[in-house]
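Sharing a structure here in structure tokens format.
In this view, the complex is presented without one of its protein chains, the others remaining in place.
== subunit A ==
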Amino acid sequence: MSVQSEAAPAHRPTIAALSPRDRLARAAPFLLVPVLVLLGFALIGSVPTWLTLTVSGLAMGMMIFIMASGLTLVFGLMDVINFGHGAFISVGAFVGISVLAALGDWTGAASLGLNMAAVLAAVMAAMAATGALGWGFERVLVRPVYGAHLRQILVTVGGLIVIEQMIHVVWGPDEIFLTRPEMLKGATLFLGAAIETYRLLAVAVGLVLFVAMRLVLRRTRIGLIVRAGVQNGEMVEALGYRLRLVFIGTFVAGSALAGLGGVMWGLYQEVITAGMGEQMMILVFIVVIIGGLGSVEGAFIGALMVGLLQNYVAFLAPKLALVSNIGLMTVILMWRPEGMLPVVRAK
């Protein structure tokens, strides 16, 4: 599947040198996360507090990224605005948590192996369910409204409401409280800060997923087709690739990832509700927009910034917590109206 050519061309590739200024402009978004972390340190002052908030912000950011990654590609590929994405988050959480509840013996045991096996089973079930749901959603609701944004919004919001109601029917109207598997409950002491094990796990999962997505997008033909399709779908078809199939595949994968995000978020909050996906969508949309529509890297950076900022502000100025993300979006869009890492698109 590798697309790296075996032999480098005989001619030495010379890449036009960029001026330091251009280089900085390109790298700037990647520097924002470390800058934000340092700024947080300067304002917070205490190492343990700062470390706790940073890990918690990164964990939250990773989970938002997992939920947002599919949505940004779906938008980039077919210009589809899917407000129903939040439904996959909720369904994923309910399916996953039900599986965990059924595997009570495994989650209750003080064995990391059994605990992780239970979480894995929950995640697989949630992703299978939301992937299948995404497939049906695309076929029944999204396909008839290609190219019509207003109708997309109406139809996908309708789908969201219907799916939320179905959750009420299947799992009842109340929120469900849960406890994490035994070995994921504790915390590790580090530099005087108590770092929750589960947050570290969330950060690790998010990182692995980001790296894996990048590899797929850069090193495989299907990844190249997706990236090319975001820029110029018509030309991708003129080269012989069926953009529709690529889009459906991306939609299903994105829905499954939303399901994964839902399970992780549920375990993080230790409570799930039918409306949890809808609530997360505000942050998810902010991330997709400030990252640059269609850009997975942009969504990643955006998600980490949103997660960190939310945690820092909640500590430093709790009253501003609600507006901090809108503020972030405003500032980023004033700086780069198309988002931090806009994809160059034809049309």
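In the analysis below, contacts are C-beta pairs under 8 Å (C-beta built on N, C-alpha and C of every residue); 3 or more make two chains touch, one makes a residue touch a chain; residues count from 1.
Rule of thumb we're sticking to: contacts and distances are computed from a predicted model.
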From "Acyl-CoA dehydrogenase", "ABC transporter ATP-binding protein", "Sarcosine oxidase gamma subunit" or "Transketolase", the hidden chain's UniProt protein name: "ABC transporter ATP-binding protein"
From A:T49, A:Q231 or A:Q279, residue that would touch the chain that is not displayed: A:Q231
Hidden partner chain, touching residue among A:A110, A:L150, A:V169 or A:V344: A:V344
Contact with the hidden chain (one of A:G147, A:G240 or A:P337): A:G240
Subunit A residues that touch the omitted chain in the full complex: 3, 5, 7-16, 221, 224-225, 227-228, 231-232, 234-243, 343-344, 346
